[in-house]
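All remarks here apply to the structure that follows.
Complex shown without one protein chain; remaining protein chains in place.
Now for chain A:
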Amino acid sequence: FTCAGAGQDVGRSCILVSIAGKNVMLDCGMHMGYNDDRRFPDFSYITQNGRLTDFLDCVIISHFHLDHCGALPYFSEMVGYDGPIYMTHPTKAICPILLEDYRKITVDKKGETNFFTSQMIKDCMKKVVAVHLHQTVQVDEELEIKAYYAGHVLGAAMFQIKVGCESVVYTGDYNMTPDRHLGAAWIDKCRPDLLISESTYATTIRDSKRCRERDFLKKVHETVERGGKVLIPVFALGRAQELCILLETFWERMNLKAPIYFSTGLTEKANHYYKLFITWTNQKIRKTFVQRNMFEFKHIKAFDRAFADNPGPMVVFATPGMLHAGQSLQIFRKWAGNEKNMVIMPGYCVQGTVGHKILSGQRKLEMEGRQILEVKMQVEYMSFSAHADAKGIMQLIRQAEPRNVLLVHGEAKKMEFLKQKIEQEFHVSCYMPANGETTTILTNPCIPVDISLGLLKRETAIGPLPDAKKPKLMHGTLLMKDN
């Protein structure tokens, strides 16, 4: 087991597991903080003589966030890998869009050259094999994988990797508490030899969801009450849907009249994802969506770009999410100069985007043609993306019952307490490797042995009679040749 990234580092996830002679790469993420090659995981850790396709049996991607899949086209097309890449259906649908967006920003806006191309993204996705939840996929005769629901974002999965009687479970990012549109992560008592869990939020005690939502609604309400306009850049289905439901309910309760719009670009993509999405929610949430036609909200209507110039208050959901191009950027430019207006950024923004700049406090932006845009509108940041906290991690360990636990995605010294906590409560060993560090975990392999009837009879004749309720333990010596 080697961490090529994400070992004691929040940023790029990339883990290499060697299990019973098979080599699997888990995630292939981009570090969002670096602008040079440090953003990619160090693949030289994997094998010295280069042929990754021969060395790796498969690659597994847990979900579409760039810190988990951002380096995939670089890895498969520029470094070179032609083997299978496994991910869930929604991840396969959404990944290329995020990768293309990211590529556009990096190459077109920032002018970088050592980066993958649009064609590379397409070629990379051709190598992807999509999997369903709880479906056992035979990678080869000995290696099998199975995806479990992870919550967190649409399509996120935890993967069990099994070779014979040895298994590893990799969580990716997950969440143990359900929200409005995603259920909680779940796994059966599969008793893996090793559970690899993210621990980014292990030390966090989160503010309740109700408080966050209440504050979000308060901000939107205040802006609209004073005649201002609220812009909420969103990426796609999922969070946007959740916020829509939240606003719709609030508007209804408070009898508010200001219009809420949803940009059309989103609607087209959304219909496609909706079908994928619906199988990814639990019963309760599915019912909510089935009852309402996805975009038939009473108070939320389709947006027309001309509306942006209408006077008076309004709320608009528009793509893309980082304000780096397209409709959301257009609207932003129109509304930025008025301090009555507000923009609420719903998540992380990549460096170089307008979203990132305004979140960093920049209020004078250089746009195309050297134009300076003065940002007087209020800038707010809100994150509803959920990760497991310490309680959640303990819950997952309790569900899966691993023999060993390995923590990634956190900062080393801050994990010592959690490590002790896990070791004390579950009596398992807990590891926290750094980048490039290899952790070896010994497993007790189970070797099935046949015994002849004669030998069995002779053995049972000795000692007390076999009890139907108590299993009888027999001892023997196994001699193996050529192992």
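Quick note on the criterion: a residue touches a chain if its C-beta (ideal position, glycine included) is under 8 Å from a C-beta of that chain, and two chains touch if they have at least 3 such contacts; residues count from 1.
Simple rule for what comes next: contacts and distances are computed from a predicted model.
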What does the UniProt entry say the missing chain is called, choosing from "WDR73 protein", "Embigin", "Isocitrate dehydrogenase [NAD] subunit, mitochondrial" or "Follitropin subunit beta"?
"WDR73 protein"
Tell me which of A:M382, A:V428 or A:I441 is the one touching the absent chain.
A:M382
Selected from A:S208, A:S452 or A:T477 as touching the chain missing from the view:
A:S208
The one of A:K127, A:R180, A:K219 or A:H299 in touch with the missing chain is A:K219
Considering the whole complex, not just the chains shown, which residues of chain A touch the missing one?
203-208, 210-212, 215-216, 218-219, 344, 380-383, 390-391, 394, 413-417, 420-421, 424-425
